[in-house]
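Of the protein chains in this complex, all but one are displayed in their positions.
We just call them A, B and C in the order they show up, numbering each chain from 1.
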Amino acid sequence: MRAVVASLVSSFGLLWSNWRARLGLVMVGGFIVIAILAPWLAPYSPTSQAFGRMLPPSAAHLLGTTQLGQDVFSQLIWGARTSLLVGAAAGGLVTLIAIVIGLLSGFLQGWVDDVLMLLTNVALVIPGFPLMIVLSAYIPVHGVGVIIIVLSVTGWAWGARVLRSQMISLRSRDYVASAEFSGESVLRIVFREILPNMTSLIAASFMGAAMGAILGEAGLEFLGFGNPQVVSWGTMLYWAENSSALIAGQWAWIFAPGLALALLGVGIAFINFGIDIISNPKLEA
Amino acid sequence: MQRPVVSIEDVVVTYRSKRRHTALTSVQGMSLEIGAGEFVGLVGESGSGKSTLANAILRLLTGGGEVERGRISFNGQDLLALSEDALRAVRWQDIAVVLQSSMNALNPVATVRSQFRDVIRAHRRSSWSEQQVDAEISRLLSLVKIDPKYASAYPHELSGGMKQRVAIALALVLDPRLVIMDEPTTGLDVIIEHEILTDLRELQRERGFAVLLISHDLGTILEVADRVLVAYAGRIVEDRPAEALLNHPLHPYTRALLDCYADPGADQVRITYIPGQPPNMAALPPGCPFWPRCAEAEERCKQGRVPPPTVLESGGMAACHHAAAEVAAVDSARISGAVYVKSSTNPNVNREPVITVSDVSKTYHRERRPVVALRGVSLSLPRGTVTALVGGSGSGKSTLARLITGMERPDRGTIRFDGQDIPRLGRRGLHAYRQHVQMVFQDPFAALNPMNTVGYTLIRPFVNYGRMSSAEAFDRVRQLLEQVGLTPAEAFFGKHTGELSGGQAQRVVVAKALAADPDVLVADEPISMLDVSIRAGILRLLDDLRTQRGFTLLYITHDLLSARLLADQVIVLDRGEIVEQGLASDVIRSPQHEYTRLLLRSIPNPRRRMLPPKAQVSH
Amino acid sequence: MRYLIKRLAFLLFTLWLAVTLNFLIPRLMPGNPAQIMVQKLVGEGPVNPQLVRAVGIMLGLPRGTLWHQYGLYVYNLLHGNFGVSYTYFPYPVMTVIAQALPWTLILLGTTTIITFILGTALGALAASRRGTWFDTTATITANFTATFPFFWTALMALYVLGFVLHWFPQSGGYDAAMMPQWSATFVLSAVYHSVLPALVIVVTGTGGWLFGMRNNMIHVLGEDYVRLAMAKGLPRREIALAYGARNAILPNLTGFAMSLGTLVGGSILVETVFSYPGMGYLLFNAVGNSDYPLMQTIFLFITIGTLIANFVADILYGVLDPRTRRGGVSA
Partner (left out) sequence: MFTAKLRKGVLALGVGGFVLAAGASSFAKTAKTPPLVIGVEAAGPTFTANFNPFANQRDGRLYIYEPMALVNPYSGQVTPWLATAWHFQNARQLRMTVRQGVKWSDGTPFTAKDVAFTFNLLKRFPALDGADLWGVLSSVSAQGNTVIFDFKKPAVQTLTEILQVPIVPAHIWSHVKNPVTWPDAHPVGTGPYVLQSFTPYQYVLAKNTHYWQANKVQVPKLVFPAGAANQAAQLKLVSGQWQWATLFLPNVQSTWVKGNPYHKYWFPGGAPVALVLNLKKPPFNNPRFRQAVSYAINRRAIVNKAEFGYVPPASQALLTLPAQKSWLNPKLANRGYIPYEPAKAKQLLKSAGFRWNAHGALLTPSGHPVSFTIQIPSGWTDWIQTSDMIAQDLKPLGMSVTVETPQYGAWAANQTNGSFTGVLNGAGGQPDPYWSFYYLFHSNTFGFQSPKAAALLANWNSTTSHAQQLKDAYQLENLMMQETPVIPLFYGANWAEYNTRYYVGWPNAKNPYATAAPYLQDVLMVITHLRARG
């Protein structure tokens, strides 16, 4: 564990030294802070409908109000929670599935590998977003939890493939054989010897999955296949679209959540850019 | 001296990393000249700056390297100042290169022919007809002994040796004045390496181009080169005609390097090895960079500037305070390091075997083609002796090591240890078996997890096999570290394995294998990845440890010299079959099988020059 | 040849799996599509059981054992019979899809090719001019555009370029007053209508290709054979193309799978925003109308399309990479 922590710390240092990654960390960190501090940062409750409908931006309502009389700015702040939650949870789940399948497939080889790899390749070419839509059409009740599960079910393949090839490359390293000569157990070899060497790859795959999940969630919510009662950037756009926000001139309502999504995405992409450079020094600009 | 083709004056090359904000000056002022038709060898350890220099000549530096200072002129033009277009005309037309890695030097998506064609086209030989071009390609391929039909092949369809020959042919396509060869035979089988170099030398003599051959192996260089340059820590420390260098090495480093070679067939084999570590370019000591390892170092060597090159009357130069004096005292046979002597002995190889291999065969299936690795091999390892398993690449020697250590199972045959048949052991049985049979890997850095510390790496066998707590194991690890010469042990305990030098890392690997207190140690080419200067040290360590601890050693190598130094008995493997076996001194001194003789001939041996020097350097 | 057979086997297997998945999803999920359909047809009020049965038979709603249903399902698929659309009753699903498919094929086909060419070219250029202002500008811009949500970009484009500036039409595939035909004015109108959706897909889709290509190319440019090509004195352009891009494009082709999936997903959102008469918008509507036969067939078509596109990319890879062509190892 200490080695993992140490490698994380040193990786972070490396990340921080790249300006893009640094910017990304600051951006994503900013969103995390906003999400955590939402109750204190948001001027109003995001669901309170106590205000006038479709008010233009003003000092009292920085981004105006929705057609239900909710404060757009407060919703934007609270919406960060949903997006980050979905990103973290779906990203985490996707990464977990990818790790389990990738590592199993890479370490065990033989028919287990063949079967898992076939599964992965199939999952990779089956278009995820349409599948999400179809699945959501059948699942009777909608919510963030369902979206997270659907995103996880459809999103793991790429990570699994990348981790598998890394696993294969690492498992044939002499130090793995050497650890066997030290009398280490298989689990210890996989988790203590191999896994720490995949940290940056796992981090990159987590980031990629999180970004995919955030955009996927927003897309599903936007189409109305989520739970429109949850305050998220996706549902904000859904409501804005449904309430003719643009025609009514409430441009801030539709512009802000999209921009927030884009900025969060850019932040994550920047971090991944840095991770890429760590794991592949040739990319350094 | 003839008018030089290339003259390099005081070149300094620095690598800068934006990410780590570091700068590493890997070439610290090298000067040299290469005459027309001259075959020059440049030898040095890894990090000595030799490849950097080669790349600097054609401005092919990568990874943030830049020429900070100096002048590289070709036919009077300063290559460093040329425009991109003007330089392009010089490239290949005048100076061609053969790169280190034969595996990657050819464009994988283009045929051999098209890699010849594009260079012909680029240098405005467009007046040639298709047939002319093809005929020329065929001629060149024949020249390097490749069937011209391979012109339409893709690189992946060629073997490593063929690729390297193609690369050489490619270098000659425009009849360049100079061909730079950067470790052109690294990674190839010794025998093939020898063949290629022999052919190259012949070709060079016929066609008269100059060669700058770069290698870490002084033996190789001395066999083929007219003149030898020795690089150390980013500088040329000696530049002499080959003959003179061989007979009267002036720089202590050169001498030490030469002392690492010996004739394995001699009655008494004696080599020395250089103490200490190859220089850390980021933290060079003041004074002569070699002094920490130099037996002749005096106070003046340890201070001030690097010793200036002393130009010798007899031709060449050496950068050592002693150089001038050395010329006078020609027969000075001062020993520059620890000696490792092996005399002809008659060891008892008739003891009871600890491991018996009977009629073992193994076939791999690569891309659906069966590759026979071992065919009916039987041997036994007598307790407490050293057996050297010798063979070229593809001989099956590493496969045998993997079978004996239980990493793989044979298709047929038995491997017995202590009454057990190893291939039949399950996971548990193998775990127990490995307490008795341990392995030393070829590449120490690959064998050590860079995420772990030395301490952790060494504690684990004690915890797993000795049922000790980490605290109990600590003391044993300390002893072990001292035993393998890593002192003070405390300084190494917390180091990550990536922070070690190659020699240190291999010592850790040896220590780790010994931690289990094995009966048998299998060492698979344990020195081939190490710098020449530290190889003997590791061999000596293995020998000493075996004497102290009495384990049985299976030493796998392609190098008969080291086999002679270490082994009691030698088994020669060729294409999966044992062709010869017997006492080390017998087999090596009077080989019976043709393959063994071929192996012996292929060992780089500075004392046996391939060709008499053509034209001696004259002023 | 072996490579081709392997890819073909994979394609067939995946097709079979997609078909079976498509069969299973509705049957594994809670809720009964048949009941929903009858409910929808009958609407409010008491449901006459005789009517339910009549409607059920009329629609060919599933009966019998699962195996029987599966057999019938596969049989019907092989005969191009995908069932009857609930919303477009009595028309079979295929009629509806036949109307939407060309639009998506053209929109997605052209944008995929454009994004691929543009992204790959820009990526190669950025890599070969690494560290220059072009590289920095391109990568940072791509960082932004690649993470823009498709639908948001579409909404913005619709509003600004369509509604406010009136440069482009706001929805549809062509001027509704025209009859679809192969006339210049019609094609022109169709092209005019597809500019905005295509623009959105290209703008948001190019970034991925760009990064993929740039990274591959940088990797390739560090290879020995590129250094050798430089040593050979080949012109810069030739090195970048014949040595760099030619090799870097191979892994980019394998990245096709992921990129295509994203693009298809994005096109659904874009088509919906622009009410473009393609498969994506049709799918959106089918889901909204609980038109399960239509929805599933669209999904099947999208999947098959993706699979075939992947297959083509694989074959292209095989053609471009001699290592696979000659039966060697694939990367």
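Throughout what follows, a contact is a pair of C-beta atoms (placed from the backbone, for glycine too) under 8 Å apart; a residue touches a chain by one contact, two chains touch by 3 or more.
Remember, it's a predicted structure, so these values are computed and weren't measured experimentally.
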Omitted chain's touching partners, listed by label: A, C
Residue among C:20, C:95, C:137 or C:183 touching the omitted chain: C:95
Just to verify: which one of A:38, A:123 or A:137 makes contact with the chain not shown? A:137
Among C:126, C:161, C:260 or C:282, which one is in touch with the chain left out? C:282
Go through chain C and note every residue touching the omitted chain. 30-33, 35-36, 39-46, 48, 50-51, 54-55, 58, 87-91, 95-96, 99-100, 155, 158, 162-163, 169-177, 179-180, 272-278, 281-282, 284-286, 288-291
Chain A residues touching the omitted chain (full complex): 47, 49, 53-54, 67-69, 137-142, 223-225, 227-229, 238-239, 241-244, 246-249
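One rule holds for everything that comes next: only the chains that are shown with their structure count from here on.
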Please categorise the chain-chain contact pattern as a line, ring, star, complete graph or other. complete
Of A-B and A-C, whichever chain pair has more C-beta contact pairs: A-C
From the C-alpha centre of chain B to that of chain C, how far is it in Å? 53
What's the distance between the Cα centroids of chain A and chain B, rounded to whole Å? 47
From the mean C-alpha coordinate of chain A to that of chain C, what's the distance rounded to whole Å? 22
Enumerate the residues of chain B that touch no fewer than two other chains. none
Shared-interface residues of chain A (touching two or more other chains) are 285
Could you list, by residue number, the parts of chain A that touch chain B in their complex? 3, 7, 14, 17-18, 173-175, 177-184, 193, 196-197, 277, 281, 284-285
Touching chain B in the complex, chain C uses residues 222-225, 227-236, 238, 242-243, 246-247, 250, 320-323, 326-329
Touching residues (chain side chain C, partner chain A) in the complex: 10, 13-14, 17-18, 21, 25-26, 29-31, 130-131, 135-136, 139, 143-144, 146-153, 155-156, 159, 163, 215, 218-219, 222, 257-258, 260-262, 264-266, 268-269, 272, 283-284, 287-288, 290, 292, 295-296, 298-299, 302-303, 306-307, 310
